[in-house]
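The complex appears here without one of its protein chains, the remainder shown in place.
Showing chain A:
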Amino acid sequence: MTTILTCTLKNLPSTSKWALRFSVRFLSCSSQLRAAPAGQTKSKKTLAKPNVRNIVVVDGVRTAFLQSGTSYKDLMPHDLARAALTGLLHQTSVPKEVVDYIIFGTVIQEVKTSNVAREAALGAGFSDKTPAHTVTMACISANQAMTTGVGLIASGQCDVVVAGGVELMSDVPIRHSRKMRKMMLDLNKAKTLGQKLSLISKFRLNFLSPELPAVAEFSTSETMGHSADRLAAAFAVSRLEQDEYALRSHSLAKKAQDEGLLSDIIPFKVPGKDTVTKDNGIRPSSLEQMAKLKPAFIKPYGTVTAANSSFLTDGASAMLIMAEEKALAMGYKPKAYLRDFVYVSQDPKDQLLLGPTYATPKVLEKAGLTMNDIDVYEFHEAFSGQILANFKAMDSDWFAQNYMGRKTKVGAPPLEKFNNWGGSLSLGHPFGATGCRLVMAAANRLRKGGGQYGLVAACAAGGQGHAMIVEAYPK
C-alpha cells in the first residue's frame, strides 16, 4: 500500500489537489482496514459444495498484450491463439491427448477462421481428435469460454478443458458494401455474357465504399465510449477523477511489471520480429499531460479521453481447467478453484457498462459471501469513468432500490484490494482474451498475498455482465 503511494506520488507535484484527495482516500482505506481485517474471519471456510465436482485452474497463460498495430500486426488471430495454446502446453506439460475439449472466446471474427479455437488447436499440435468451439459474448467472451468449460466438467461430460480467448484488433474484416456483394454474388449466377453485362451495367461507384465492422452497439447505434461518457456524467464522475484512476491503473501495472508479478505472460517469438515478453500499453503519465487531451467521444465537453479509456489491443490467453480429482491424479498442484458465477444483463442504452454493479451482489449472494470476505478484486476496466460509475452505483442505496430491486447497496470495493496489478486500462484489453487474464490475476494475487476469495467482474457490449468467485487452492 505504502509503496503504491510513494510510487504514484512520485509522479505528482506535491501541491496537486489530487495528492490531497489521495491522502483522504488513504485515510478512509485504513479505517476500513481496521474495521475488517482482511482474510481473518470468513463467512464460509470454503465454497466447496457436497455432490458437486470441484473445478480447478491448473494454470493459465497469456501472450503479452500489445497495442494494435504493433508487433502482432501481421499475424492472424489463430496465430496468436496458437501462441497461447503452445505456451500453455509448455507451461503445464499436459499430455495433449488428455484434453477433452477446447473453447475459445473472440469478438471480431476473422471470416476465414470463424471457429478460431479449432484452427488454433490444430496448429498448436493438439490432437485432431479433440473437438473445439468458439464462443462470443463481447468483452466477456473468455469468461464465457471458461464457464462453458466449468459446465462441461461439472456435468461430468469432460474432465480436462482448455479455455481461452483471442483478439487481433490490428486487422479487422472490412467488407464490400452490401450492394457490391449482391452484384458479385449475382454475377456468379449469371450464365450468359448478356446477363453478366446487364449486371455490370448496374454498377455504381458508391458500391465500392467499404463497410467497416461497427464499433457501435447494434441496438442503439451508440459507440461504447459515448455511452461511457454519458454513464460517467450520469454518476457525476469528473474528468479529474477519471484521469486519477487511469493514472493509478498505469502506475500499478508498471510496478507489477517491474516486480515481475505478471507471471502469466509467456514469451512469444513473432515470425520475422523479436520475441515479445512484455505488455506495451503501460504508460504512466502525469495528470497535467492527461488533462491536455481532448475528449474522444462527446465533443467538446465530454470527460472520456484516450488516456482514461482502454486501448485497442492484440492478445490471446489460455487456461487449463480440470476436475480437481483428475488434476490431483495427474500430480498437478492447482492454482485456484473456479466457484460460483453469474451472468447479468440490463438496458444496453443507459446501463451498458454497469454489469459489475448488477453481477457483484448476485454472485456474492449465490456463494453466501459478503464484500468483507473478498480479498482481491479483479474488475475489467473498460473506461475509468465506467469503473468509477460502477463504484458509485454499488455504493448507492438509491440505485440499488430503484434499479436493481434490492433493499440496500452492496458497497464499493475497497481500493486497496482492487486491480492492484493494473487493469485493462493499462495492460490492454483484447476483447476476447481479457476474461482469462482477470481470473489468472485474481488467482496469482491470492497466492502472492495469501487471501482466500477473489471476485472477478466485467461488463460487456449488449448491456451484459459477469462475475465469478475464484477461491485460492490451499497451499
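As a convention for this text, a residue touches a chain if its C-beta (ideal position, glycine included) is under 8 Å from a C-beta of that chain, and two chains touch if they have at least 3 such contacts; residues count from 1.
Keep this in mind: contacts and distances are computed from a predicted model.
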"DNA-directed RNA polymerase subunit", "Vacuolar-sorting protein SNF8", "Trifunctional enzyme subunit alpha, mitochondrial" or "Ribosome biogenesis protein WDR12 homolog" - which is the UniProt name of the missing chain = "Trifunctional enzyme subunit alpha, mitochondrial"
So which of A:326, A:392 or A:429 would be touching the chain we can't see?
-> A:392
Out of A:110, A:324 or A:350, point to the residue that touches the absent chain in the complete complex.
-> A:350
Of A:115, A:220, A:280 or A:370, which residue touches the hidden chain?
-> A:220
Return the single residue from A:82, A:230, A:362 or A:466 that touches the missing chain.
-> A:230
At which residues does chain A meet the chain that is not included here?
-> 218-221, 226, 229-231, 233-236, 298, 301, 347, 349-351, 389, 392-393, 396, 398-399, 402-403
